[in-house]
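For this view, one protein chain was removed and the others were kept in their places.
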Amino acid sequence: MTTATGTASGQHTLASPVGTSPAGWKARWRIRTSTALLLAPATIYFVLFFVVPLGVLVLFSFYTYTNFDWTSRLTLSNYSQALTNPAFRAFYWRTLWVALLVSAIVVTISYLFSYIITYVLPGLRRALYFLVLVSLFGGYLVRIYAWRTMLGTFGIVNKTLLAFGLVSHPVTSLLNSDTAIVIAMVNFLIPLGVLPIYAAMQNISPHLFEAAVDLGASRLRTARTIVLPLSARGVKAAFAFCFIGTMAEWVTPQLVGGPLNQFVGNAIQYEFGTTLDWPLGAALALTLIASVIVVLGLLAIPLRFVYR
Amino acid sequence: MALFLFVPFVVVVLISFNSSAAVQLPLAGVSLRWYRQVAGDPLVQAAFERTALAAVVTAIVSGILGLTAALGAVRLPQRWRTVVFTVPLIPLAFPALLYAIGLATFYHQIGVGFSIWATITGHVVLAFPFAFLVLGAALERFHFTLLEAAHDLGASRWTSFRTISLPLLLPALLGAMLLAMAISVDEFVIAFFTAGTQQTLPLLLYGRINLGVFPSLNAIGTVLLLISMTLAFLAARTTTLEAR
Partner (left out) sequence: MRRRPSTHALMFAGLSIMGLLAAACSTSNSTTNNVVAAAPNPASCKGVTLHFIGFPGEDGKQISGAFQQKYHMKIAENTSADNDQMIAAIKIGQPYDLMSVPMWYAQRMIAADTLRPIDTSVLPQWKNMFPGVAKNSLIEAGGNTYGVPVGWGDGPYVYNPKLVAPNMLPKTILDLLNPYWNKRYILFNSSSNLSLIALADGYTAASGTSLTKAQFAKVTQQGKELVQHAEAFTTSYSDGTDRLVSGDAALDVGGWEAMVNFAKAKGVALKYGFFGDYLGGWFDSLGIPATATHSQCALAYISWLMMPKNEAALASYIVSGTTNSLSVPYLAKSDRIYDYSRVDHIVTPTQDVTTFPDPTPGNTVPAGDATLQDWNNAWLQISAGL
């Protein structure tokens, strides 16, 4: 899958001007109408089933909560709670830390993997890429439960460690901990990381690479000066996917995390469920989205300095 | 590293064949009893049918929306292209939990009930960007010269579309639709909030887990796994086939 915003090789458009004569205007006008008509269904669907529901969520975040119910009186108290309650902030920092860690690990592994299958083992490229892509669709819940079975005190990992004499007692902190969350999330997110990075690498012209090698550059130097900058966009996309995916996660911490490893997503669930404070839940959700955008934006700045 | 990705799946599949009710490795023995149990369960059958329905409808709708949008987008001038190709990515980058809650609240506010159709609308929002991108990429490699030639030869716009564009786009369209099916079959969060009593297979799985983890769940999981992986694999094959 190549990124559609990629290079302009062989790019034609039917919007080429056909002159400024009245006949030209008419043709342009017909093209524009048909373009609009073609874009209309998707746009309407998008607005109706994505933008409007979000609008409803935004509206809800301003409602007032009273005694397990809510009224449509507007208030800012939900946002002030979301931003000032120390519990939410604690959840938030905790989630942020794990999200950054997971994203860094996934991006590194995905990058190495994509690099290897593109330049080191090109023969296996298609097969391995398919393998990775397909693993994305293996299921969500059952996979997490598999980790629960594997990482437990009497699970297969501990049994193996004991059998090889690497530990004398089972490692009990594998499960119900940050470790388990990281392992499960990394396992799930690697395909999402490989996709954009691999696609970006495919778009780098092999001629550049060959030229550098001809000019005597070492492999490491080539990687650093050519491959890395040109695949930077893929790296950014991969990081963004992993970061967002982890920040919004709630099922994994609930199933394999410990009592003090719960994420912001779990707190949001708590508000939607236990206390029935939907307005607060909505405010928390929107604050989360805003903060994710801010963090990603902040992280992009130093990258922009380095890679111009 | 690719093997690491598949370790959980191997565990899931292995345990589904366990002859005892324990969800643990090593296996006590090998048996097909869980598959037999699952196959005879009417609730599983109903959920399976609903999941299949959702997948097919999602594929068709995403395919149509993706095709029309891609055809329209390819005619746009460059500066609009970047916008038009980034905006559909937002639902993908958007946290699924929050979108699901928003969609459910929206349906509640306008008084529409929850059903598999409500879930399908959410699935299309997730699948459409993929369809759009795949078809957009396919159109970029498109040979517009062919179209211009047909035009010069006097063919109407519709005829040239039907006889030239459509056959060339078919692999990409098929691939996009298969991808949409894979996404829908696997999807849990949106279904959780919008399917109501009409549970899909992942939803049934989640409910059953609350009754206690048994290898029968692994059997359901294995079936789901095989279906979505096959769909994804076929999708990948058909889209790259066209590239050659």
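Going by the order they are written in, the chains are A and B; count residues from 1 in each one.
Everything below uses one rule, namely that contacts are C-beta pairs under 8 Å (C-beta built on N, C-alpha and C of every residue); 3 or more make two chains touch, one makes a residue touch a chain.
Bear in mind that the values here come from a model prediction, so they are computed numbers and not experimental data.
Residue in contact with the omitted chain (choice from A:Asn78, A:Thr118 or A:Thr149): A:Thr149.
Checked against the full complex, the one of B:Ser16, B:Thr105 or B:Thr119 touching the unshown chain is B:Thr105.
Considering the full assembly, A:Ile44 is the residue among A:Ile44, A:Val167 or A:Ala211 that touches the omitted chain. With the whole complex as reference, residues 20-24, 104-105, 107-114, 193, 196-197, 199, 203, 206-207, 209-213 of subunit B touch the missing chain. Against the chain not displayed here, subunit A makes contact via residues 29, 32-33, 35-37, 40, 44, 48, 52, 67-69, 85-88, 90-91, 94, 148-149, 152-155, 172-173, 175-176, 254, 257-260, 262, 267, 269-270, 272-276, 278.
Just so it is clear, only the chains that are shown with their structure count from here on.
Residue ranges of subunit A in contact with subunit B, taken from their complex: 1-6, 10-15, 31, 34-43, 45-46, 49-50, 52-54, 56-57, 60, 109, 113, 126, 128, 130-143, 145-147, 149-150, 154-156, 187, 190-191, 240-241, 244-245, 247-248, 250, 265, 268-269, 272, 278, 281-282, 285-286, 288-289, 292. Looking at the complex, you find that subunit B touches subunit A at residues 1-2, 4-9, 11-12, 15, 23-26, 64-66, 68-69, 71-77, 81-82, 84-88, 90-99, 101-103, 105-106, 109, 121-122, 124-125, 128, 132-134, 136-137, 140-142, 144-145, 147, 182-183, 185-186, 188, 202, 205-206, 209, 213, 217-218, 220-221, 224-225, 228-229, 231-233, 236-237, 239-240.
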